[in-house]
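Sharing a structure here in structure tokens format.
Missing here is one protein chain; the remaining ones are kept as they sit in the complex.
A, B, C, D and E are the chain letters, set down in written order, and residue numbers restart from 1 in every chain.
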Amino acid sequence: MLNKNIETFIGCDNEYQESKIVIFGAPFDSTTSFRPGTRFASKAMRSESFGIETYSPYQDKDLEDIAVFDGGDLELSFGNTRKALGQIEEFADKVLDDEKIPCMIGGEHLVTLAAIKAAAKKYPDLHVIQLDAHADLRDDYLGETLSHATVIHRVWDILGDDRIYQFGIRSGDRSEFQWGQDRVFTNKFNFNGLEEVVAKLAGKPVYLTIDLDVLDPSVFPGTGTPEAGGVSFVELLEAILQISNLNIVGCDVNELSPMFDHSGVSTAVACKVLRELLLAISK
Amino acid sequence: MLNKNIETFIGCDNEYQESKIVIFGAPFDSTTSFRPGTRFASKAMRSESFGIETYSPYQDKDLEDIAVFDGGDLELSFGNTRKALGQIEEFADKVLDDEKIPCMIGGEHLVTLAAIKAAAKKYPDLHVIQLDAHADLRDDYLGETLSHATVIHRVWDILGDDRIYQFGIRSGDRSEFQWGQDRVFTNKFNFNGLEEVVAKLAGKPVYLTIDLDVLDPSVFPGTGTPEAGGVSFVELLEAILQISNLNIVGCDVNELSPMFDHSGVSTAVACKVLRELLLAISK
Amino acid sequence: MLNKNIETFIGCDNEYQESKIVIFGAPFDSTTSFRPGTRFASKAMRSESFGIETYSPYQDKDLEDIAVFDGGDLELSFGNTRKALGQIEEFADKVLDDEKIPCMIGGEHLVTLAAIKAAAKKYPDLHVIQLDAHADLRDDYLGETLSHATVIHRVWDILGDDRIYQFGIRSGDRSEFQWGQDRVFTNKFNFNGLEEVVAKLAGKPVYLTIDLDVLDPSVFPGTGTPEAGGVSFVELLEAILQISNLNIVGCDVNELSPMFDHSGVSTAVACKVLRELLLAISK
Amino acid sequence: MLNKNIETFIGCDNEYQESKIVIFGAPFDSTTSFRPGTRFASKAMRSESFGIETYSPYQDKDLEDIAVFDGGDLELSFGNTRKALGQIEEFADKVLDDEKIPCMIGGEHLVTLAAIKAAAKKYPDLHVIQLDAHADLRDDYLGETLSHATVIHRVWDILGDDRIYQFGIRSGDRSEFQWGQDRVFTNKFNFNGLEEVVAKLAGKPVYLTIDLDVLDPSVFPGTGTPEAGGVSFVELLEAILQISNLNIVGCDVNELSPMFDHSGVSTAVACKVLRELLLAISK
Amino acid sequence: MLNKNIETFIGCDNEYQESKIVIFGAPFDSTTSFRPGTRFASKAMRSESFGIETYSPYQDKDLEDIAVFDGGDLELSFGNTRKALGQIEEFADKVLDDEKIPCMIGGEHLVTLAAIKAAAKKYPDLHVIQLDAHADLRDDYLGETLSHATVIHRVWDILGDDRIYQFGIRSGDRSEFQWGQDRVFTNKFNFNGLEEVVAKLAGKPVYLTIDLDVLDPSVFPGTGTPEAGGVSFVELLEAILQISNLNIVGCDVNELSPMFDHSGVSTAVACKVLRELLLAISK
Partner (left out) sequence: MLNKNIETFIGCDNEYQESKIVIFGAPFDSTTSFRPGTRFASKAMRSESFGIETYSPYQDKDLEDIAVFDGGDLELSFGNTRKALGQIEEFADKVLDDEKIPCMIGGEHLVTLAAIKAAAKKYPDLHVIQLDAHADLRDDYLGETLSHATVIHRVWDILGDDRIYQFGIRSGDRSEFQWGQDRVFTNKFNFNGLEEVVAKLAGKPVYLTIDLDVLDPSVFPGTGTPEAGGVSFVELLEAILQISNLNIVGCDVNELSPMFDHSGVSTAVACKVLRELLLAISK
């Protein structure tokens, strides 16, 4: 009669079968070179999501009206990057096979590689939109090819030229920007040009990866490598709404690090971004 | 010869008799459903007020030039909401009877109900301007009719239609917004339309309640339920200056929660809002 | 096939029917007069319990070997003390009716009143052992009769003289100690005399309430009113083992306040106390 | 009719004339070489004192029964050490002239120099008992003769040999210990030998200075230079009770640094030490 | 073969001889009246600088391409303001004598006085541009003439009228603003008019002092006296780029207080400001 304690993101307590979108956590941060802690993001977001409403006055939509399943966190191998990525890919494969949209909560940005790998198998014509402060285009980082700093280069290894669109980038080394020039679309500092990109990608399968550090650190202090000069919450919200007109086949929000979020504002904003994202892509 | 230790908000050390404005703290947060702690706001603000100046370069006025009395904090019954509200109302009654302006430091937003109740007895034609992130229009919250989430509905019970003007609202459930539609004026997200409202309320007695979470969480992280997408300090300041042209008969600032304000910026901004508010309404 | 995210205290993921002990959270702190926050204890303990092992080298027992159900947190009315206590009592009634042992995670100490009320209905000869820094024997606190500072006086109202045994008490006002003198057994500062009490209560139904602030604040800083001069973890552990020889029909641990536990040591010690308590009473 | 907000240490709200003991804060930390912040101690202690009781179950005495005046904090010149010490000395002079006992809340330990200077003028036969982790016997610190690290050497300049008794010392450089050998009584690590010292000083005027870092950092983390291996709260309490048999003509507690006391346990223990000290010396 | 541990600001590991710019820390905060802690800024910035890149996408320049020496922190006398300022001046003298640009990391703003004193000896026609929230024009502060609140008045004592240009000022007492009116150029709140000032100062030797609290507290919470209503990072960056067209002969960034920067965003933004400043002035 009584049930064991269930904890999902607010308003996302549907069963798997009935849901179109599947939330899951990928609590991995082993390659984080500077300040770890993103592994706690998904737990913190579930817990703190009860501080926000299910209703969005921006979209006039309510999480109660859509069907989202929250499968909890994957149990990942800390310190074995390859194995952890395999575990994520396997889960994403299953969600995609069941014709649902995987919506992953990172973790460090490297986890995106596994989800995109799964999506690219299902959708060979996959395109990627990346909202981020960091280019993440290094080929290796201190000798490692699998790293939060190389993740989009690895995505390029899979997808090739003209498939990746970056916005908000304001940090990287010189060689990253040079390497990317003819291979990925990079808009520095803000979301200028997003409208054109959205027009161009109409009808294509799109994976949207949101590194929350694209937000200004004043809005989102709780992250490992905060980069001054970012976008506002409303700018990010508007970008998400625009992008949601596309055929989103997978998405993620990543790089929340609750340990650096003493006031809780970063977790609260991450919850709101996720709510708006879920409402936007559920059509 | 030596006096016992006196602590008032900076520049507000006048005697009761000579003062036009009366500051008092209402350290109550018992109905806070998410993260309590606003009970500490008034103490923190008095203590930290010595980090700001008494002089405002915005208004070219100085707290030293006006007469404000700081009566300290009311001693309220935790866990007995009705009794606590009664204690606040009684104090506000006295201040109003003495032809002074009560300026309350909350506490959770529910304390506003008691102060408005007092003001409505003295000024039957009372109007309310609410600057807030949350609509606070629920009829009950988890079965409770007296709650920080129902406070403005309760105020409506007293004042009725067309007396309440909300600005900055960006959170609520769908039914709140629907209920409010024909009963209160609600401007979502920002202060658009404030000028018209001020023009319309000219000459009327007005109670101004400022839930500080109307500010963006980047500016004001130290609050229980931070809501991304808020206004800036300068926008709030300009709204206060506009509203101060009205006949303000009572006011409050509330929802500062010092426990979530590790850097102290929220307390500092609350102090500055209070300084500007005091200077603006003291004519 | 996939299940919604379930979160229980580590090793306590049995179904209700098969379990002898039932964990539930009572996240209530509305009467806390000083520093609130114990409402977050049960959530924090579930989450952090994965930092400890299920196996106790002290007792050479393992949570995996016993059957405990974790029902999650009750949804309680903040700001309405009477109603919240009623909700707790109702839940405890059910657990007791099903011949299980309720093991409540507070919340402030007042929640104990409701659980004991339920237990006293089922076991009229109920005795109470209280491990605590505070006497909690006031008749009222600032006029309120239902308060964390009056809870054991209220328990006495139910049980009467010679039923309550306090240990570790090192804070209270003079009148509390005087009032208690002929009504409850009070051992100040430590656990001296516990052996005799255990001998005396052999065979009786006993409710054990552990206010974790009985621990020294060095061991357990994360609580609202830390009182220097408390017992060590090992002393508390030994007391629990002794008491567990009795017929424990209900128990609770309370007053963990995660907001004041920045390092996490208090939550970790609370988890370990709960593990040892569960292992000790499951015979 | 209404009074301005008064804040005193709990139970210390007597008028100056009627009081035998005078509390005052000396919020100075300008010479602190490592981590500043003790300037906030007195304010924090007043505020947090309402978390403890006025009654001591250790001494069966109550602050309500004795007469203590709390004059608040002196306004001291930051960055001008000599002037600040002069301001403290002047205040202590007045208290002593009025035949009262000054009880100072530091601030860094250097403030003790000024209070002892005042006491030595009134009581030429003054002796000093110092409970401390640090010897504080350097002649200069980085060239400065007035420093928290030289304060007891400076006291020796005034009082000379065989007047200073140190207990609990567990940090210093080699030369300090060597210099002190024939000039001050130093008991390292604990309070051994205190009984003999108390016997020897019977009838003499004694100034008691308690650097709270004599406590183990587990008990008192909130201080600038925590030194592992200190005494427990109960050991300090017993030392105070022993010393209070002497003729205490002045005393202080110092080196609480609230910024490093996130859980509040250090401030709480400091409040309790002060309560016990006040009760013990008020005969 | 192995070297002792060297720690410099990222990308600033050149030898003294080969460098045009010399970084050094002035960890002094003894006159800070409100919340101390800026003494930790330079250490924190060196350590956290490894979270940013050496390359600036704003200027398309890299710290690896320019020659900067980081001499570490000066060892300053705490509590002896005059001596500490002398030590700073002496170091700045040497750097200037060697035809290098001193780039000081404060410390409280008073340290700027010493560096400007040195620069004014070498460049008698020195002008000063100050980006700051506070006017710092008091003649004395609580009787002290050497204080973080008087530093620019003291600079005026050296340079005289029409040599000081303030931007972003939004706090001060009335008399400061009045005194400054005919003596220094003050632009309140923002950087309006900077273009004209830069045009006017073309060819003159200029010392640039950046009190980082000119930034809005949302961007830069980690400072002793946060003042709401400040500029954004991008606005500050643009101001620096404009000013760097002038002949910068010395500069500093000051008033970062890492103790109030729990999330690390303030230290990160300070590092980025320093990176951009170094890149901008190295021509």
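Simple rule for what comes next: contacts are C-beta pairs under 8 Å (C-beta built on N, C-alpha and C of every residue); 3 or more make two chains touch, one makes a residue touch a chain.
All values derive from a computational prediction rather than experimental measurement.
J.: Taking the whole complex into account, name the chains on display that the unshown chain touches.
T.: A, C, D, E
J.: Looking at the full complex, which residue from D:66, D:169 or D:243 touches the chain that isn't shown here?
T.: Checking each option in D:66, D:169 or D:243, the one touching the absent chain turns out to be D:169.
J.: Contacts of chain D with the missing chain: which residues?
T.: Residues in contact with the chain left out: 34-35, 169-174, 177, 188-189, 216-219, 221-222, 224-229, 260-262, 266.
J.: Mind pulling the chain C residues that touch the left-out chain?
T.: 50-55, 57-58, 60, 62, 216, 218-219, 233-234, 237, 262-265, 268-269, 272
J.: Please give every residue of chain A in contact with the chain that is not shown.
T.: Residues in contact with the chain left out: 29-33, 36-37, 39, 75, 77-81, 83, 110, 142-144, 146-147, 259.
Going forward, only the chains that are shown with their structure count from here on.
J.: To get from chain B to chain C along touching chains, fewest steps?
T.: Minimum number of steps from chain B to chain C: 1.
J.: Looking at A-B, B-C or B-D, which one is a repeat of the B-E interface (more than half the contact pairs shared)?
T.: So the equivalent interface, with over half the same contact pairs, is A-B.
J.: Roughly how far is chain A from chain C, going centre to centre by Cα mean, in whole Å?
T.: Each chain reduced to its C-alpha mean, chain A and chain C end up 41 Å apart.
J.: Quick check: what residues of chain A touch more than one other chain, meaning two or more?
T.: Residues 216, 218-219, 262.
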